[in-house]
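One protein chain omitted, others in place.
Each chain gets a letter, A and B, in the order it is written, and its residues are counted from 1.
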Amino acid sequence: MKFLTALVSPRGAVFLLLVILLVAVMVLNPNFAEPGQLMRYIQRVAPVAIVAIGQYFVIIAGEFDLSQGSLITAQVIVAGNLVAQDDARTVPVLCLMVVLGLVVGLVNGLLTTLLKVPSFIVTLGMMLALLGLVLWWTGGAATGNPADSFRQIGRGGIRDIPVLDFLPWSVLVLAAWLALGIWVTKRPLGKLLIAIGDNARATRYSGARDWWVTTRAFMISSLSATVSAVLLVGYAGVHPSVGRGYEFVAITAVVLGGVVLGGGRGWIVAAVAGAFVLEALFLLLNIAGVPSSLRDAVQGVIIIAAVAYSGLVFRSRRRGGAPQTPPSPGKEPDAPDGAEESSATQALAGEGAAPNNRS
Amino acid sequence: MKRIRVDSTVIVLGILILVIAVGAILVATVGRSFFSPGNIRDILTGMSVLGLVAIGQTLVILGASLDLSVTYVISLASLIAATTMNGNPANIPWAVTLTLIVCAAIGLANGLIVTVLKVNGFIATLGVGLILQGVLNTGFQGSAGSVPWAFQLIGATGVGPLPVSWIIMIALAAVVWFLLGRTRTGAHLFAVGGDPEVARLSGVRTKPPLIVAHVLCSVFAGLAGLLLASRLGVGSPTVGQQGGYALLSIAAVVLGGTLLMGGRGSVWGTIGGVAIFAVVDNVMSVMQVNPFLKDVVRGVVIVAAVAVYSRRAIVRRRTRFGPGGTRTGGDAPAEAAAPAMVAATQALEAEADAADGSASMQGGAR
Partner (left out) sequence: MRRSMKIATTAVALVGLFALAGCTTDPNVAPPDSSAEPSDDGGANEWFDQALFDTQMAQREVVPEGPEDEPYLQYIDAEMIDTSEYASTGPKKACFANASISNPWRQTGWITMNQQLEVLQEQGVISEMETRDAQDSDDTQIADIDYFISEGGCDVFLISPNSTAAMTPAVERACDTGKPVIVFDRGVETDCPVTFIHPIGGFAWGIDTAQFLIDNLEEGDKVVGLRILPGVDVLEQRWAAAEYMFEEAGIEAVDYFTGADPAEIKSIISDELAKGDVAGIWMDAGDGAVAAIEAFEDAGVDYPVMTGEDEMSFLRKWKETGLTGLAPVYSNFQWRTPLLAAQKIFAGEEIPKEWVLPQVPIEAGELDEWLEANDGMPDGHYAKFGGENLPGYPEVWQKRQIP
């Protein structure tokens, strides 16, 4: 019973949605229930889920990272151009990509915290500048796909396993990255990020160096984009449109997972589940034969519905507690229900002033 | 409060003048004049469409929300207008009305999803944008409709070097400035955007201003779509996406000094931000900068310009009681009387001591 309650709660709603979608897919296309197909599905989700993990850390700190998509494209092109067909270059180029990712995250973080430019603007500017620079360097198109050894990470896996049949490397990378992410959330860094997202000033007064904490969140985000790029080079190949729009997909996935834009609350596994939900939705639309022109509309409706539902249920479950006003773009314009039962109302009720703004 | 608001707008104007100066010099190096009528017209035309969208976006951002659906509203508006007009000047009034009604309805949907369903503005408008994209893909295949010559004139003519479309945009900016500064809805919008809980406790109804903001934002996007239809002569399902209006309008608004967290900002600052973009684009085109590098420059300009005044500590409340005294100088009489007060206090204490001295022999408590 508790498990069922948990499923319907905002924390669990995304998992419920995921189960519903996957069941629908399997009903419409029994082929999909084969373990091989399931593994391929996870292989396809892996890059999106990894990016969502990165975006999760940035969002719980109350910021945005709009540059992830461009960073993926840039990294993919860098990999294509620098590795070329030379197997020996795989490892050095990987290291270079990691360094590049860390530098981009560092710049994003420093501009946001030290120059106090809103992260929306910093990462928007980085998105434009990064993509422009890379395209200018390569003349708009990559040289070509890099050597196979580099691409194996995203494309290959362990074959002929009993039961699972095929275990892509992407799945292992995703599992490892998720484990790493969960570990970070349990560490002081993770707790501090949530604290900053909730109330930045209090965190600063309690002695945390909030600029370094937030900057690390951006670095995690950029690193995630880099890992995702490595997988995409293998899965999709090198092309200037790889990775485009991933930041919006990541933000949508994270929000579907119940993380609040503006920060202060959210579970990382739910964010990853949000990514799975999105891909399952695309898969379902593909298999159900929904005309490609309508798919965007259906996606939009589901996103709004899912977020509205989890927000609604969350607020109706709150027992008292102070009203929450996260100081970042996109806070809800009206007070949560719980506040009405709390001290503010009682204080006013004493003077006979009835709150006149019920939803 | 007024002083701080003027500050950020003044800073934007300063940046604009700096950009114009640098641009004029750069343009002169390739042998053109920055201030020639053709160039001015190019810049002002470039300002018109983005300016209309950005005015609407300012309203929404003041309310601490966002509107990412403007791109698709623009495309849809251009299509509805062009197909309804169908080449016949007599259809123009009805076409314009219908377009704006549809856009207002979309804005209403946005506003309701944000306020009633309490979905964050980013997600709500992202979702609505996707729905509109689906509608556009399903309902239209390529450009459609035909705009009669009478309506095309709006996008094509000008008063000297000033395009009619630009004049209309400035006029509408003035209307919005009036709305924000002088009407109750405007004041409530600032309140709701600044701190919705405080607004609610102060008796401000928090839903209507934000809904009005979203409706107006979509209506302005509709106006931008109408302007584009006038310039293109047809409606196009991709004209919104071609311009990247959603993110650029948000960038222009923030560049203009409006806070993304809402509650503070100015329409004129936004117009300044739009002007900066237009000047930078114009200069880069005249100098035939590589298109890929143009994006790099845009990105750097956006971040750098916002950084100029973001570094100032954002004062959420002005000091009321402190070394500066109150803003209105209400305590000036009190200050003037201070020495007299001190003297009176000392006199009282002296009296009390004297009384004490005589009373202490009676052992009375104080």
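Everything that follows uses one rule, which is that a contact is a pair of C-beta atoms (placed from the backbone, for glycine too) under 8 Å apart; a residue touches a chain by one contact, two chains touch by 3 or more.
Treat the numbers as computed from the prediction; the structure is a model and nothing was measured.
Taking the complete complex into account, B:Gly134 is the one of B:Gly107, B:Gly121 or B:Gly134 that touches the chain left out. In the full complex, chain B makes contact with the omitted chain through residues 32, 36-39, 41-42, 45-46, 49, 76, 79-80, 83-84, 98, 102, 105, 112-113, 116-117, 131, 134-135, 137-144, 152, 156, 228, 231-234, 236-239, 242-243, 285, 288, 290-292, 294. Contact between chain A and the unshown chain involves residues 29, 31-32, 37, 40, 44, 47, 136, 138-145, 155, 232, 235-239, 241-242, 244, 282-283, 286-287, 289, 291-294, 297-298, 300-301, 304-305, 308-309, 312, 316, 337, 358-359.
Here is the rule we use: only the chains that are shown with their structure count from here on.
Chain A and chain B have Cα centroids lying 29 Å from one another. If you check the complex, the residues on chain B that touch chain A are 61, 63-66, 113-124, 126-135, 137-138, 192-193, 195-197, 200-201, 203, 205-207, 210, 247, 250-251, 254, 260-262, 290, 292-296, 298-300, 302-303, 306-307, 310-311, 314. Residue ranges on chain A touching chain B, taken from their complex, read 66, 111, 115-118, 120-122, 124-133, 135-136, 140, 248, 251-252, 255, 260-262, 291-301, 303-304, 307-308, 311-312, 315, 323, 325, 327-335, 339, 344, 348, 355-357, 359.
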